[in-house]
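Shown here: the complex without one of its protein chains, the others still in place.
The block that comes next holds subunit A.
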Amino acid sequence: MTEPQPHRVASCHSDGTGAVAPAGAPVVALVGAPNVGKSTLFNALTGARRSVGNWPGTSVEVGRGAWKGRRVMDLVDLPGAYSLDAASPDEELTRALLVDVPACELPEVTVVTVDAAHLARSLYLVSQLRELPLRLVVALTMDDVARRRGITVDAEALGRELAVPVVVVDPRRRAGLARLHDAVLAQLDAPVPAARPVPAGLGEFELADDRFAWIESAVARATTQTAKPGQSWSDRIDRVALHVVWGPLLFLATMWAVFQLTTTVAVPLQDALDTFVAGPMSDLTSTALRGLGAGRIVTGLVVDGVIAGVGMVLTFVPLMAIMFVLLALLEDSGYLARAAVVSDRVMRLIGLPGKAFLPLIVGFGCNVPAIAATRVLSTRRQRVLTALLVPFTSCSARLTVFVLLGAVFFPDNAGTVVFAMYLVSIALIVITGLLLKKTLWRAMGSEPLIMDLPPYQRPTLSLVGISTWIRLKGFLQTATGIILATVVVVWALQAWPVRGEGEFADVPVQDSAYAALAETVAPVFAPAGFGSWESSGALVTGFVAKETIISTWAQTYAVADPEAGGDGAELGAELRRSFDESSGGHPLPAVWAFMVFLLAYTPCVATLAAQWREIGARWTAFGVAVQLSVAWVLAVAVFQVGRLFW
């Protein structure tokens, strides 16, 4: 078994392990934080005259080389270390070689590499070394980088403040190396300086704070900022994007533009697809199936079920694609991170946990991962509250219904209608959050935190493309998975006669099991103006996934009048008729009430499963009760107030 070797750089008894310099050469340790140019300096000082290997007894790599000049020195490149606090094996070895060894085994001189562009960051190690009986020399690197940033470091003044010789070096251009050599030689002949005194009895934090006070004083006296800091493009844009007043307004304006652009560009494409699916595609499929000898049931299932239902949902692919592209552009540019900060301010303002903005922002895409994202919150109370609020965020599935209703009932302002629903969503989150906090979570505090933002950048085509495709694929998977299954169930219920003279797959939809079941629910929604069996049935299937509301409507009206083909215009006319009848001649307040109900009630079974998993059955059930109650009360209020004016 190999005996572990003691850590030592220079020793009265040293065997000079790994040394390249001649025996007896003074040992100089080179230390510094990672990424300050230490290794570049070591290479410049030693050239090819060096060896690199693990320090004996450790797995930490250490370089050692001969530093030639007026006198040859044994230069030891110690691992990068921010401090002597030994938070990593690298720092542990550095500490062992500079602190935990007898005085006679210390290096004769220690050269500390300090980054002029990040002076305060580099000086913590210097502050700790100054508390030890060591001969020090500071090699100041990155001076050119600092100057480009408008920072001028006065090396002489810094030397006075630190009580250590400071030499500006540029190892890449081999500038200042001779002066550094001379400074080290001068230190070799000088007595070991007195250590910087630190007050006795300080705790860990107070001691670190004392060092930072020393650092701050040195930085303040040795540096001048020749250009105003914080003038990058990112900072300039952030002055508006993160402004207390302009920030939220810019965010709202951006989202309005996204919805406006999405609906303006996508609705004509969607109409064209809709006409194709409901017209030629359905006709050709019917003809083909009849030609193949398929019976009424198969033809009905495929044409009135799958094509009418899933096909209608798939007509939203262009809309979702445009929306996802725009969101990906905002995300990749770095703007969405700013939106998060703006949201965070609102969270703090109303006393919600600061980090709760993240799951809520995610929820605007899809509620399911948003529920999972509540795990970033540190206490169970915060996680439960946020998981209860997530379902009020208007996910992209609801967007499809909002766009359909916006285009049918408000054709000139569909984008603004969708945007208004997002505002309602935000208001719902804030008000419900406040109500829950005032009642159930009075003692919940917020965490002190700050947020670092990525700089703005030009969005990259590949990332935007990948991001859009992944999201679109999720939409397609839902459409061809759970929606297809729902479509089949709805078709079966609509084909099943429970009254009248019809037989299976040949029954007026109003005489079907589907209509009969929907009629039992419909009276609940009568005070909200959408108490028709068509709307109520769609809302029930909407429990599965919100896109199924569209597929169910499309199936209902296709089955109701198969000859009409159920194209987009026909569906719009049927929806207008249905809302007009159920609202007693006030269709617009009824549509707003329907959209508010749609926004507030349970998003989908996948979200329920996620809630169940994250916060348990009891809170999930409580959440469903709250969502249904809030949705119904708001919908009734919107309709009853709206019908007075509209």
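Convention: contacts are C-beta pairs under 8 Å (C-beta built on N, C-alpha and C of every residue); 3 or more make two chains touch, one makes a residue touch a chain; residues count from 1.
One rule holds for everything that comes next: contacts and distances are computed from a predicted model.
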| item | value |
| --- | --- |
| Chain not present in the shown complex, as UniProt names it (candidates "ATP-binding cassette domain-containing protein", "Phosphoribosylformylglycinamidine synthase subunit PurQ", "FeoC like transcriptional regulator" or "ABC transporter permease") | "FeoC like transcriptional regulator" |
| Among A:99, A:208, A:237 or A:252, residue touching the chain not depicted | A:208 |
| Sole residue of A:42, A:67, A:251 or A:324 that reaches the chain not shown, by the stated touch rule | A:324 |
| Given A:318, A:359, A:391 or A:572, the one touching the chain that is not displayed | A:359 |
| Contact partner of the left-out chain, one of A:71, A:290, A:438 or A:473 | A:473 |
| From A:78, A:96, A:119 or A:571, residue that would touch the chain that is not displayed | A:119 |
| Where the missing chain touches subunit A, by residue | 82-83, 85, 87, 118-121, 123-124, 151, 204-205, 208-210, 212-213, 215-216, 219-220, 223, 225, 229-230, 235, 242, 324, 331-332, 334, 336-337, 340-341, 344-345, 348, 354-355, 358-359, 362-363, 365-366, 368-373, 375-376, 378, 396, 447-454, 457, 460, 463, 466-467, 470-475, 477, 606, 609-610, 613 |
